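With one protein chain held back, the other chains of the complex are shown just where they sit.
Here is subunit A:
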Amino acid sequence: MADSAAAPPKPSSSVKLVLLGEAAVGKSSLVLRFVNNDFQENKEPTIGAAFLTQKSHLPHRTIKFEIWDTAGQERFASLAPMYYRNAQSALVVYDLTKPTSLVKAKHWVAELQRQANPGIVIALVGNKLDLTDENAAASGGASTSEGSDAEGAETPETSGDARKISTKEGRAYAEEEGLLFFETSAKTGVNVQEVFTAIANAIPETQMKGAKGPGAAGAGAGQTALGSERVNLNQRAEGAKEGCAC
């Protein structure tokens, strides 16, 4: 049941993904890069939430991401439950150059783990890699937490760049919580596609809402690609109901 290898014939399923994170860390820009392969220097702040879709083609299947891009300002936080309701995956974004944004990201992870769908696949994303020195070599530097065997080859933290949060710190936290981990740049496009692909891969087949229906999510037990402790125990997402602020 938890085995996703039993691939259906020609599956094209949709996945609800929500972006969370402090204001101005680049959530909307990541989405814009992913959806339109574009970047805008001055992107209007998201009011409430924006909705976009994009298909991601995997070897065995096609996944249509329904992306909910939320507002980052603190006071919008109480609206968030409305958006992460029934989400199968989440991108929690922080700004590599801003330590407070990682704190906020941790809060979001905790909120999701407690209130969102059980088995939600969470990716922790440190954005604005372009502002750091290693942005050229970055694609190698960032990887999923699975690939932590690359730890030894860690890019040394060089001084003189705007980076305030080391790759190590982000990854350590991601591993501890069983999250996917990436460092990206929405501006240059580094690793953006990879984040979404990794999420698509991490979502077990049983989690897909193939056709449509509120109960589709959380139906089966499955393992994330991490093989971590995040096992869906098929329990009711109590938070989904209560968390809906309206």
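As a convention for this text, a contact is a pair of C-beta atoms (placed from the backbone, for glycine too) under 8 Å apart; a residue touches a chain by one contact, two chains touch by 3 or more; residues count from 1.
Note that contacts and distances are computed from a predicted model.
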Which of "Rab-GAP TBC domain-containing protein", "Ctf8-domain-containing protein", "YCF54" or "NADH dehydrogenase subunit 11" matches, in UniProt, the chain that is not displayed: "Rab-GAP TBC domain-containing protein"
Contact with the hidden chain (one of A:115, A:132, A:167 or A:184): A:115
Candidates A:66, A:133 or A:194 - the one touching the absent chain: A:66
Candidate in contact with the missing chain, chosen from A:17, A:30, A:49 or A:190: A:49
Interface with the undisplayed chain - residues on subunit A: 14, 23-24, 40-49, 51, 53, 66, 68, 71-79, 81-83, 85-86, 107, 110-111, 114-115, 212-214, 242-246
